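Yeah, one chain of the complex is gone here, protein chain that is, but the others are all in their spots.
Chain nomenclature is as follows: A, B and C, assigned in order of appearance, with residue numbering initiated at 1 for each chain independently.
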Amino acid sequence: MIILLKSDADQKTVTDLKEWLSRRDISIESAYAFGSEVIKLEGDLDKIDFSLIKRFDCVASITKTRDSYKFASRHNYPDDTVIRIGDLTIGGGMFNVIAGPCSVESSEQIKEIAESVKASGASILRGGAFKPRTSPYAFQGLKSRGIEKLIEAKKLTGMPIVSEIVDISALPFFDHVDIIQVGARNMQNFELLKELGHTRKPILLKRGPANTIEEFLMSAEYILAGGNTNVILCERGVRTFENMTRNTLDIASVPLLKKLTHLPVFADPSHSSGRADIVPNLALACCAAGADGVMVEVHNDPVNAFSDGAQSITPSAFRDMMIKVKEICPILGKTVQC
Amino acid sequence: MIILLKSDADQKTVTDLKEWLSRRDISIESAYAFGSEVIKLEGDLDKIDFSLIKRFDCVASITKTRDSYKFASRHNYPDDTVIRIGDLTIGGGMFNVIAGPCSVESSEQIKEIAESVKASGASILRGGAFKPRTSPYAFQGLKSRGIEKLIEAKKLTGMPIVSEIVDISALPFFDHVDIIQVGARNMQNFELLKELGHTRKPILLKRGPANTIEEFLMSAEYILAGGNTNVILCERGVRTFENMTRNTLDIASVPLLKKLTHLPVFADPSHSSGRADIVPNLALACCAAGADGVMVEVHNDPVNAFSDGAQSITPSAFRDMMIKVKEICPILGKTVQC
Amino acid sequence: MIILLKSDADQKTVTDLKEWLSRRDISIESAYAFGSEVIKLEGDLDKIDFSLIKRFDCVASITKTRDSYKFASRHNYPDDTVIRIGDLTIGGGMFNVIAGPCSVESSEQIKEIAESVKASGASILRGGAFKPRTSPYAFQGLKSRGIEKLIEAKKLTGMPIVSEIVDISALPFFDHVDIIQVGARNMQNFELLKELGHTRKPILLKRGPANTIEEFLMSAEYILAGGNTNVILCERGVRTFENMTRNTLDIASVPLLKKLTHLPVFADPSHSSGRADIVPNLALACCAAGADGVMVEVHNDPVNAFSDGAQSITPSAFRDMMIKVKEICPILGKTVQC
Partner (left out) sequence: MIILLKSDADQKTVTDLKEWLSRRDISIESAYAFGSEVIKLEGDLDKIDFSLIKRFDCVASITKTRDSYKFASRHNYPDDTVIRIGDLTIGGGMFNVIAGPCSVESSEQIKEIAESVKASGASILRGGAFKPRTSPYAFQGLKSRGIEKLIEAKKLTGMPIVSEIVDISALPFFDHVDIIQVGARNMQNFELLKELGHTRKPILLKRGPANTIEEFLMSAEYILAGGNTNVILCERGVRTFENMTRNTLDIASVPLLKKLTHLPVFADPSHSSGRADIVPNLALACCAAGADGVMVEVHNDPVNAFSDGAQSITPSAFRDMMIKVKEICPILGKTVQC
């Protein structure tokens, strides 16, 4: 960390700054260039609130020389994180398609969809049991019974399963869930992230709709810092003024995240758009942008879905989409995991 | 709820829609206007996912005839909600200023600030103990010890206190906290909202930076639906492309919320801007826009604050600000509570 | 257009509304459903400001039964618009790659780049001559001399050329320019759009960074309404809080626009991201999302570019990208035009 002072810095403020810095657990060194003082900081810089340094009038600029997300940083850890769940591999050149309904509704429903998406090439089954809903009056999920039905479908098909957690207290129900999803609204539920950092479960962390890529990586860092390195990032759209789609899929975040971090990067064309009619094209765009996987909502009877049916595609649309996914992935050097 | 069908609607889809509706716990009635069918729905409409109805091709439009936030709605409950905490009144023509540091740092610090802001006219003391921080490496608050120190300052000054909760498990520590704050990142932490709905504590609910006014009211509804009517709304800025400020204070939400709901409406010029130099002007703007109160960060030594010092104003700047607050409020028909 | 009145509408306001409507050049008819009046409007509805109708308290909802962009609407004109420039075809299943430097800098530069991008498979040459720049002190383009040099490159390579117009007065310089670009900042420069509507030149219209998809189509409508049907739409990113990229490419707008309009839909991965390192991945994503073409900035010496070098890719990166473009397009049923 380098602080460049103004050439006309007031000496009193410089003294104040140095005193302030000296009270932190870091080392400070000074040099001079063109009459301006240059201060170098070393040590445990993560604990310092840099917005405070800018309050000192004498400061011209602050230059970070390291990523704040030290464990998530590709600069620090160049090799791709590869996550293994049984025979299945996430990251490391494999492309995985997570598919399934927004909500688990019944044993029949989840089993039927599971078999159908597996036949088309999905490698992981999704199904919501604990549902965060904008309205307190909307269907809130089958909760632990939903998880049980999802596990039945897992046994039937052999597919690993992913489901969303909405509160720490529900953690015991996720023992047989292969991947725990942290939804967009909980991306900065730090208490939940800390707790998940103490498990060794793969975590699918979704980006919040108002969060920057850097904040996304800092949330991953919460989990990594706890010792759990099995984190999968999932872009799912940011909130903008455009109202023909639910959110705006930030497709550029996919290749960017691949550069900034070694963690696997997925994208969710269903929640980002909220419109079944464009989900297949968006999924293909995610492949082409270099994602390690996509997560797609598929429902055997979308208009009767308990939640989010407007964005669910039918098993038949999913099958057509997968044919193209399998053609595009090799062009990007990826192997579709079946 | 009225559904208008297209004049050229396909009969098969209309039958599908009616069948779908008939499976819900609502009553359906049809009429015709200009060759288009008009369907009226009555009953427990809150449980229906209206985005699904739009999926039926035959639907031209859906007209809501009631607010989704039934308990928060001023249309349903025209009279202002007035919250009483000891001698103090929130809402109902009173203007309250919440002031204090971002984080409680020590008994001396919180007591000194408390006495100083009380002398200037603040009626409620704030102080963070459980801190949600973007970085896992940043100061996370003094936790329960912070709450204890805050209670000491309450005893000393007689001021009611407000502090943020970040997880349900911390609820027992808030027994002597007068107002529990739900931060912007937790506005859609529905499990937390449900739990707070079961208490009778006043809740200061902050708007999420990516959430609409309607979603804000739906989150308040979670608390109200649980039986807790003591909810204070607090606008604190939405996220935009402008980067000279941390967020963009949506000042228009203040008069709008006053029309849409009977709940007290506060605003937070400190977190919304992230810049101490414009906080006083923004606070005055909130008064003039018709807010029932503001929440302002004040620190006796901003550059040495443990968190968010960049947006904290000094006790002396706060005193100057309060002089003007006291002059503006009466123009808006408000009485400043001292 | 159907207006549904409230069931408890005040009769005086209903009379006011009808009087107001009667003064417009439209026909009005009434029907009744469930005690609510339903009003049907017919005639030249485009001239009516519907936000005004909402001001009448008696109105419950307004249902549009037609697209506001009548000439641009695919509902009204289902067949793809196909634009021919000499032997070249835009739209109708052809995929075109527009490539070239941000600014024309010299005859040598533009010719060298033209030959290089042509060899890799670009079909149209771009080059800015009149440059809109945020700073009045930045390089503003070679203006008419730039156009001349671009024409030289066209003669040399046989490639059609596209260049941006920034003011009506420059129109005479564009006689030998095949496609006139309207930049994002001018998407709502309606005087310019009207003027271009009177020409028969193909127009490449870029979406404004704060404009919705519907507004984008309304701007195209300005040109179409003037009689010029040769309009190409180009998505180039909307402005969001994310600051690692210049704008956020709204990839979902590509498949959405293909549904809403018959006009060819392009996308610009260079201006949307502002980062050369992710441009190739974004361009491939645009192919996969179903675009009819992309526009990519290529510079033989990016760091020495007069403008926007940060987002220009090298001819060699472009060649690698084109190899993949040619592989992806057939999967989407598109033929790359060479």
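The working rule: a contact is a pair of C-beta atoms (placed from the backbone, for glycine too) under 8 Å apart; a residue touches a chain by one contact, two chains touch by 3 or more.
A quick note: this is a predicted structure, and the numbers were derived from the prediction, not measured.
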The one of B:K6, B:K70, B:K143 or B:K324 in touch with the missing chain is B:K324
Among C:N189, C:N230, C:T245 or C:S273, contact with the omitted chain is made only by C:N189
Touching the hidden chain, out of B:L17, B:L282 or B:V336, is B:L282
Contacts from chain C to the absent chain lie at residues 16, 20, 23, 44, 46-47, 49, 51-52, 54-56, 68, 132-139, 166-169, 185-186, 188-194, 208-210, 215, 218, 221-222, 225, 238-239, 274, 276, 302-310
Listed in rising order, the chain B residues that touch the chain left out are 210, 212-214, 238, 240-245, 248-256, 259, 272-273, 275, 277-278, 281-282, 284-290, 324, 327-328, 331-332
Residue list for chain A contacting the dropped chain reads 2, 4, 6-7, 29, 31-34, 36, 38, 40, 60-61, 63, 65, 239-241, 243
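Here is the rule we go by: only the chains that are shown with their structure count from here on.
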Chain centre (avg CA) closest to assembly CA average -> A
Flagged in chain A as touching 2+ other chains are 210, 238
